[in-house]
Structures are given as structure tokens and as C-alpha cells.
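Shown here is a partial selection of chains from the complex, left in place.
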Amino acid sequence: MKATVTITLKSGVLDPQGKAIEHALGALGFQGVNDVRQGKVIEIDLDAADPTTAEALVKDMCGKLLANPVIEDYSIEISA
Amino acid sequence: MRAAVIVFPGTNREKDIAEALERASGKKAQFVWHGDSDLPDVDLIVVPGGFSYGDYLRCGAMAGNSPVMRAVKQKADAGVRVLGVCNGFQILTETGLLPGVLMRNAQLKFICKKATLTVQNSDSDFSSAYSEGQRVVFPVAHNEGNYFADDATLDRLEGEDRVVFRYADADGTVNKAGNINGSQRNIAGILNEKRNVLGMMPHPENATDPAQGGTDGLGLFKSLAEVLQ
Amino acid sequence: MSGVKMTPELVAEHGLTGDEYNTVLSIMGREPNITELGIFSVMWSEHCSYKSSRFWLKTLPTTGPQVIQGPGENAGVVDIGEGQAAVFKIESHNHPSYIEPYQGAATGVGGILRDVFTMGARPIANLNALRFGDPGNAKTRHLVDGVVAGIGGYGNCIGVPTVAGEVNFHPAYNGNCLVNAMTVGLADSDNIFYSKASGIGNPVVYVGSKTGRDGIHGATMASAEFSDQTEEKRPTVQVGDPFTEKLLLEACLELMSTDAIVSIQDMGAAGLTSSSVEMADKGGVGIRLDLDKVPMREEGMTPYELMLSESQERMLMVLKPGREDEARAIFEKWELDFAVIGEVTTSGNLELFWYGETVGDIPVKPLVEASPMYERPWEPTPAQAEIDPDSLPDAGKMTNCLKDILSSPDMCSRRWIWEQYDHLIRGETLQIPGGDAAVVRIPETSKALATTVDCTPRYCLADPEQGGRQAVAECWRNMVATGAKPLALTNNMNFGNPERPKIMGQFVGAIKGMAAAAKTLDFPVVSGNVSLYNETEGKAILPTPVIGGVGLLKDHTKMATLAFKAEDETILLLGESKGWVGQSIFLREIHGREEGAPPPVDLEAEARNGALVLDLIDKGLVTACHDLSDGGLAVGLAEMAMAGNIGATVAEQSDETPAHAFFFGEDQARYVVTSTQADAVIHLAEQAGVPVQVIGRTGGEALTLTPEDTISLELLRHAHEDWLPAYMSGEEAAEQ
């Protein structure tokens, strides 16, 4: 089973990387860019009986390791 | 030797390299702010180390795709010598002046230490003061120095004798133990096809004064001073 | 905004006591509005007002001919000759580092860098003093990993070498790690910048990053303006942006090379509030701020949030009239925000406007002067018994003890840490981490500065006063050992809850000890920081008064290092060795006992012995020099041997002291030196009244402590170097 975890900075938390990318896009002549945020995506190939079990497992991983709730939000997607 | 040192927002080793250039050539280098419209007429353009644009997105990506680097590319095509050190090397690969890419160090840590290298070839304007196979000690200070290119590119670099420096162990043997960051084939510094552009991760500029604990880096700047008088 | 009703709960949520709130009412002559309450709350917080510590901090010696600026500004300033000054301070970021180690530590470094470059100094060295819990504790490894990466991440990016630091592990830090960061900067002594605002009508200018809702003091607001949703949006930990700080540094220094600035103040804790209040108070003037002009990162921000935000990488300045355009051009070149947000006024008040409407009006003088100061009750720490070394059971082979000690968490090599710090950038680092003090050269002169941070918390717990003395003495000694004359110190007082008399007693004891040492050693206090309430569930950290020092080497070519330089040189021990084992590393690591009185610090002896060492180094009579501290003589010799890759044989010991106590005792005021002119060293020592003893010779590839007790350097090096990398990779069995 494949889980895709997307981890982004909580809204309100400064995202220096996103800001710098926004700036660089502007310098390259791209217009109409209002906001850029950067996050991480972690793809996990794992054995699990079914999507529900997989999701619970990955949620546990997020809580224990992958994300820090103080500054980050995460979302999980499971595919076969 | 007339040298220009390009400064991007976030560049931070420009002082170090300007001093090294002066120690070797007796002449002061000129700093060029990335936003200045024209590149001065010089014999050597240096892209120094640092964290241009914070190393955000990818090291060297934003500087590498900036207008001033397009101008540097033109100069390089016209034969001007270009030296990129550390972040400068990353920028030169992003600009396309050199092949490959510098990835995150294999051990996932920033690494600052004195590294042993071997001079793979002294047949370049950047390394003529060294002898082939010479063991030198240069400091390294990087988080993304892990050189990667596909096998065809690597074979070509080696076939054309374009690898100038490789990481080695303390005895000067090129092996896995000496490969501090996981670089393919222990590559620490390479030339472009025309051999007028050198990119390297280690910092020869921080080994140009006895007070720095070694002067092995002086040879590189002396080599340049020699050809560029 | 003005609609929020003042209730006792709201006042309490802002951390103000009933008495404190009554003082607010009498200062205001009316009820404050929510923004004003927020301002009182942060200004009178422990962090900003030093209400528990101020009374005692005032007893520290802060003057001397070398002092240009003592405590009270963003950083201390000392004269280093030739029109140059060293600017330095230390600061803690303990709590944020515990909850988000990378960002917490990174923003700690960012904050202290700003304190230093606000004064007009270019930062030339960073240091860090770290304390973590038991290595066996599940969280410890994660904290070490994140904190070290964060310190490196920020310092490396901004391009300031991180050259020194210290690390301890102890279960007392399980719930509260300590991250103290120090920066040393270099300035021209006639171009130092201060925070005192002046010049009625002068523009007040905001530069740097935009303001977001970072770190706004956590009180839950039961009102429409502070809905659950807003609450959710308030990050308590800031994300550092070293790239922006690098731009801010260069832009500020560029503007400082003109004469456009009247005063400047970084926005650290309590951001816009403390910076504007401090500037106005120092200048005895008022400040008017149009808060709607503040560059904002988010929509819908309120005056309350703007005044209390702790967003990083921002500065407030007062400019000379008419210089705005010049300043703006510089900041725009560096791609930073620049906004005129107010002006200096005659009112004596902090007047806040929001689209023309008054949203706050507080008289500055009473806001600052009436801030609470408590002389909290304190209990002295009971004295511990001395431990007689003869009473200890036999510990077996000395070299085995040495090997065990060198591979213990507190004593092993910190290479794994400092190799993640760029300690070479700028090309001026003459002594890298691993020696006694770091040494950085001052460009275009023959000078260099030595710098170090030190504290031995286990001594402070056992006897806060001796511990306070020892921390100052060790810091001083570390600089002396490089040949640098110590100039002044900064301090970071990390303690538990001061409302507990026992903890307050630790604080008071440490201050008394520090004051005595600073006075006798002519080593005044020029800056510092206090971090209290470092405790979890009633368990306080060890009292940890960290001392950071700066010293001057007039001629860097005379610098001493600890590495043995050549075979067959004489090894001499300077200072008296009684074999003090109480609170020693030996007692803890080998006998498993954390006990006894710590070694007493004879300050006269420190001064005398240190003066001799400086003289010996200046005269070129010694080839290596190392002060003795944790682990005593055996550890000191091992470190010198490993650094030089040359062994040594000890021939002489003490007749009066048992061997283990002689080799591992932690008597203070001692140095080991090597020399090819031993007679001259002995002569000068005797003249100075300093105990001196030839203890052996350098040579070989092993350390021989007694004729039948030898260990190879190779084994020692493995013991010393392997523990931390193994622990951090998760491989270690944590047996020891």
C-alpha cells in the first residue's frame, strides 16, 4: 500500500523558503504570483491489511516522528 | 590578474576568497553585486561560497537562474576563467556551466573539517602549481556537496581528464573511507569542456595563510595568477 | 478593540498579580484597554523586567577601564585597543528549543546575533552552551540532533563561525534542556550604536521582516477579537530565517557606516513593545507609532497582536530628520521592508494609533520604573561534607578509569557537534573547537580575541557560591591558557522556579560567588540574561550560571595551544594539587556517586597562577598549555597527548595524595604546561609564589601514568571519539 504524507507549515507560521521562491519567480518575470508555500511530501510504501489500518499507522508515524504539531500540519492519502 | 568576486544576497565567503586572491597575486579583487548591470572586464570571475538566497528551494537554484549568471555564462563562453567554490560550484551546475548536481551529504549533516584531497590533474589553469597526485588539505564546509551525475557524464568527465580534485583518506588514497560526503567517484572539483571553468566544493581560500593551519590552497590561486599575470 | 472588558481572569491570564494590576490602574488613572494591558503584561514579565533577579544582579561588578558599555544595552562593549571594541552577550532559548529543537535553537542564535549587530558590531564568533537530559531518556537524542542542527543551520547560513561551546548531560535536564547562545562582534569604538531615542520629530523606522502572529503571549482571549480561530493561528515557536537576517545584518552595517542613525534597537522578546518603550525611556521622550503602517505578514492583524508579536529578524530605528530616503535605498537594495511608522515626541508617552484613532497611550517612565522588583525569600544551600580520598575503595587500574571517563557522555569528544558548525568561515579562526578557548584573529592587526563559555552545574548544585566562583574562574582560566588576557564576561543565569526559596537560594549563592570572582579576577560583567522557571513537575534543572568570556591576545603569534608539540619536553604542573574528589567526574563516573563539597576556589591563587601563565606564554617559555578542570590531571594530559599525537610519561606524583586523587582530583587554579626551558619556568613560578612540579616528559605513542600503567593513544582516542557518534546514530547500548 502507498501512503503519501504532505507536511506543510501551519498557516501563520513564517515560511522563509516559500517567500524566497515567490521572490525568485518574480525576478524571473513571472507575474500574478500571490503566494508560495513550501512543504514536504513523504511517500511510504508499507504493508497493511487495508486502507483504514494503513491510515491509522501513518497517523501514528506523523505524531511520533514525521511532523511537529507545534509548527506543522499534515495530511495523509492512501492508495493501493 | 584582474578578478571579480560576485556577491549574491546570502553569499558569505567573499572576504575569504578575496583575501586569498590578494595573497597569491598581490592584487585586490573587485566585488560585484549581483544586481549591477554590467560585469566588469576581468580575467577571472569568482562565484564564492555561502548561502545565496538562503539555499532555499535547492542550493544555488535561485542564483544559478539569475540574470547575472547569464552574463557570466557569456563571459565563460568567450574564454574568461570562472571559479566556483562551494555554493559557487552549486550555482555553476544550476547555471549549466558544469554538469551534474550537488546533493545533500550522504550522512545528512553539515560538515566542516579539514579534508584531504588529491590533485588529479595539474594540467589546468587552476592547478598548474600542483603536481599530479599531490595530496593537499583544504577545509570543507557544506551541507550539499555530494556530487551526482549519471554514469555517462561521469565517464566523460574522467575520459576527458576533467576531474581536478578527489576526496581521499588521510594518506591520500582515494577510497570510500576518504569520501566525506558520498560524492560519485569521490569527485570534489571538475572542469568544463573548455577547461576554463572550475567548480569545487572544498575551500582552498581557507588554506592560504599559516595562521589558518595550512597553505595548501595557495597553489590554486597562484596557478591562476601565473597564467593571468 | 477597546471593547474588551477587563476582568480579573483576563488580568491573571496576562500574568499580572492583583497588586501589579492596581499599580497599572494608578499609572493609567483609568482602566487600560486590551492593547495596553498586553503591553504592561510583557514589560512586567519576568523575561523583560527581571523582577526576581534585578535586586541581585545589581550586586555584580560591572566596571573597569576596559568597559565601554556595561549591562543595560543590547550587548556589553569592551575596549580592545587601536580604536576597536569587542561587543558580546549571551542569551537563552531554552523552552522553544525543547518544543521545537531545530527552530528554537536557530532563532536563539538569530536573536543574539541581532543584539550584537544592533550595537554596530560585525559578528565574528558564535558560541553555545547546551544542557540535555539523561542520554538514556528517549527524548534526549532527538533534542541533541535538532538543537545542534538548528544552531549550525542559522550560524552557517549567516556566515558567522561557531567556534566554541559546552555540553552536559544530566537527568535534571530531562524536562528542560538549556540552549544558551553567545555572539562576539567587532566594532569601532567611536561608532557604537545605542538605543536611546532623541530628537523631537525624528522618524521612527521599522526595518526587516514583516510582522506575523509569532509567539504572541499565550493568554486566551475570551472575546470576539480573539476567537478560537485566531488562537489556533498563533504559533508559539518562531521559524528562523537566517537568510533575511544576513540581509538585515549587511543593510544595518551599511547604514551604520553613514551618520543617519540616532538610535537603534532590535525587536527580540516582546518585539515592538519592548523596543519602542526602551528607546523612549532611555531618551526620556515619547514615541508615537502608527501601527497600521507596520509591514504585516497576515491579514486582519490587530494592534494588540502587532505590539506583542515576536516575529524575528526585525529592527526599530530612530533616524536623523531627512535621512529616510538614503536609509530606504539601502534597505531596498537588500530587499528588506522599510517603513516609517512613527516619530519621537515630547509627550513622554507611548502613543499608539490605528488608522488615526488612538488605541493606546501609556506614560513610559512609570511603565518602566514602576515595574515590579521582588526580593524573594531565599534559603541558603546546606554545605556538603568534604570527601576524604582515602575513604574511597580501590578503583583499579588508573588507565581503565581514564578510558571510562573519556568515553562518558560529559567527557567525550564533541567533534560530532562542532563539525556541523562552520567554525572556519571568515578565515580568521586560529583555535578551533576542542581547545581551551577559541581564538579568532582581528583582521589587519596583530590581535586576536579568545572566547569561551563555562559552567559546572554539579558544583553549583552542591554549593552555589563555590559553583558561581568556579564558573567565572574556569572561563577566565580557559582564556589565560591561550595567552589571552581576560577582559570581561557575560552570563546566562539558568535556574528553576525563583518563588521556591531553595531555588532562589541557589540563585543568590551563584551571584555572590560570581561577584567575588569577577571582582578579584578583574573580570567585570558587561551583559547577561536570566532564564527562570526551568522546571517540570516540581523538578528543577541543576543551577546553571553559564559564564561567557572574551579576552585579548595582543600578538596572536604568541598564542598557546594545548597540543603537545614535540617529543622529550618537560611537563610541569602549576598550582596546588590536594586531590579534591568531592563532586569530581571520577567520583561520579567510576564510583557512581554524585556527592560531597565541590573544590573550593581560591581566587587569590587563581589570579596569581593565571598571571604567571600569561607571563610564561608571553615570554615564549612554554610550548603547550592547558588548564585543568573536569577529570583533573589525567584527563588534561590525555587531551594534550591526543591533540598533539604525542604520548607522555608521568614520573613524579604527590607523596601526600593517593594516586587516584592526584590524577583525577579537580583542584582549581591549575595548569599543565610543557617546556624546553623547565628551569626558567620553575624559577618564575617560585618567584611568583606558584606551586610548581615537574611531573614527566612527552614522547612515545602512549600515556604512562605509573610505570606499570600505560595506555596507547589509539585506545584513548577511540574511547574519546567514538561515544557521541555511536550514541547519535542510535547504535550505543548506553552502557556505562
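To keep things simple, chains are lettered A, B and C as they appear, and every chain counts its residues starting from 1.
Everything that follows uses one rule, which is that a residue touches a chain if its C-beta (ideal position, glycine included) is under 8 Å from a C-beta of that chain, and two chains touch if they have at least 3 such contacts.
Everything numeric here is computed off the predicted structure, so don't read it as measured data.
Student: Written as a formula, what is the chain make-up of the whole complex?
Tutor: Listing the labels with their copy numbers over the full complex gives A x2, B x1, C x1.
In this text, only the chains that are shown with their structure count from here on.
Student: Mind checking the centre-to-centre distance between subunit A and subunit B? Centres are C-alpha means, answer in whole Å.
Tutor: Chain centroid spacing, subunit A to subunit B, equals 34 Å.
Student: Mark out which residues of subunit B touch at least two other chains, giving numbers and ranges.
Tutor: 53-54, 56
Student: What parts of subunit C, by residue number, touch at least two of the other chains?
Tutor: 241, 243-244, 335
Student: Tell me, which parts of subunit C touch subunit A in their complex?
Tutor: 99-100, 103, 209, 212-214, 233-241, 243-244, 297-298, 311-312, 335
Student: Flag every residue of subunit A that touches subunit B in the complex, lowest number first.
Tutor: Per the touch definition, subunit A meets subunit B at residues 16-17, 20-21, 24, 27-28, 38.
Student: Spell out the residues on subunit C that touch subunit B in their complex, using ranges where they run on.
Tutor: So the residues of subunit C in touch with subunit B come to 149, 152-153, 156-159, 241-244, 246-247, 333-335, 418-427, 429-430, 441, 556.
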